[in-house]
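Removed: one protein chain of the complex. Kept in place: all other protein chains.
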Amino acid sequence: MNTKEVYGSLDEQVYEINISRADKMNALTDKMYGSLVEQLKFAEESDEIKVILLKSDNKHFSAGNDLADFLETEFNNDSNVIQFLMTLVQLSKPLVCAVGGAAVGIGTTMLLHCDFVYASAGTKFSVPFIKLGLTPEGGSSKLLARRIGMIKANDWLMTGRTILADEAFNSGLVTGVYEDIESTWKETKATAVKLARSPASVLTQTKELLNNDRQEIIDTIKQEAKIFAACLETEEAKAAFNAFLKK
Amino acid sequence: MNTKEVYGSLDEQVYEINISRADKMNALTDKMYGSLVEQLKFAEESDEIKVILLKSDNKHFSAGNDLADFLETEFNNDSNVIQFLMTLVQLSKPLVCAVGGAAVGIGTTMLLHCDFVYASAGTKFSVPFIKLGLTPEGGSSKLLARRIGMIKANDWLMTGRTILADEAFNSGLVTGVYEDIESTWKETKATAVKLARSPASVLTQTKELLNNDRQEIIDTIKQEAKIFAACLETEEAKAAFNAFLKK
Partner (left out) sequence: MNTKEVYGSLDEQVYEINISRADKMNALTDKMYGSLVEQLKFAEESDEIKVILLKSDNKHFSAGNDLADFLETEFNNDSNVIQFLMTLVQLSKPLVCAVGGAAVGIGTTMLLHCDFVYASAGTKFSVPFIKLGLTPEGGSSKLLARRIGMIKANDWLMTGRTILADEAFNSGLVTGVYEDIESTWKETKATAVKLARSPASVLTQTKELLNNDRQEIIDTIKQEAKIFAACLETEEAKAAFNAFLKK
């Protein structure tokens, strides 16, 4: 199940999944989304695992979709990226995430499905879909406003601007900010281990009560994906993608 | 379509609507609401316009309803003020707003329907319906809590107190605060022009995804208007209006 680019390991009832593609700032390919689904489902089903920790093993979290790979892959509701999002939404176990460096596009929207998010002070978040001629994905059109409020969700999604860690914290996107990536990893692990000391059933029931509208989120992701797919076919998006890939 | 008190102009695909009644702090009359509806509908339908900018051309944004005019006008769901709110809710194009000075009553509640709101540092917001023996309007009973949280919505609506620009920003009512009204107008225009560079369909689809509960807002405005109309008939409201008009 472990690959060079996505691998997991178990320690103190916490299953740590690492994204590892440092030379591409952990841009995510179709294959990597498939691996992430496999890892998450394994963690969800194992009786030895109580908490899931998601991170990268290098300074960036994720530059988002690998655009070159994305253009070569058919995009629909069966795509690995959509399966990845659906798996995140349906996790019954707590999901704790550590981020640093770039957290772009789905590198930010996947955080909306995490129960805890810790960021290093240098993290730069953005949801720049509009700059590529694209619309919000990953449930962000609903969940971002819910986490950071409508006025900020409008701003972040309609301008695509970069958000620094302090603003992300003050806005309600992240649980806490630490000085550097090493301390962020350390503190995230400490939170995960602490959570794992609670009875498994209490953890999942607490999470279930806090997330009793999963079907609504799933519907939103599907609706967004349909509009996103149509945008991909426009001349504007194609031109924006080409300009980006030539950089 | 342009009148002395409400006029619009087009520049760089941004349609700027100005409220202009400086001697009355831009208090809004039935006629002005009618003009605003006309301007907004024109902007919504024109293919040359991608973003709408709403502001006043003097230091105050709006003192709210012109009470003397309001008392002379029949109030029901066909009134121009309700048509103005309904038009705001149903806009498909981004609406960017610049405010300064007084933003009272509907001068604040109309902001809840804007995608971006920039304020000068001296802006004073308030929703003082209760001081006139009246109930929340403009969708504020639902949208204010959604933008600034329930504990603050209770406070602002039940006390009617004045909110300074910094608190409005920290609470999530406004997108950003600038030093004075000139810089606020300049930066608001810059945001609008930047937005207008995105494909029109992406702008409207992004806004649509972020506002997928318009019917709920429309229903709220109608429900509020019914209660508001009943309040207008009470002795308490009449006494409060008279006291206000004698000032």
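Labels A and B are assigned to the chains in the order they are written; within every chain, residues are numbered from 1.
Operating definition for what follows: contacts are C-beta pairs under 8 Å (C-beta built on N, C-alpha and C of every residue); 3 or more make two chains touch, one makes a residue touch a chain.
Small disclaimer: the values here were computed from a predicted structure and weren't measured.
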Identified contact with the non-displayed chain, of B:17, B:32, B:112 or B:157
B:157
Given A:181, A:195 or A:227, the correct residue touching the omitted chain is A:195
Residue of A:146, A:161 or A:238 in touch with the missing chain, whole complex considered:
A:146
Residues belonging to chain B that touch the chain removed from view:
129-131, 133-136, 141-142, 145, 149-155, 157-159, 223-224, 227, 231, 234, 236
Given the full complex, what residues of chain A touch the hidden partner chain?
94, 115-117, 146-148, 172-175, 191, 194-195, 198-199, 201-203, 205-207, 209-210, 212
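Going forward, only the chains that are shown with their structure count from here on.
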Computed distance of Cα centres, chain B from chain A, in Å:
36
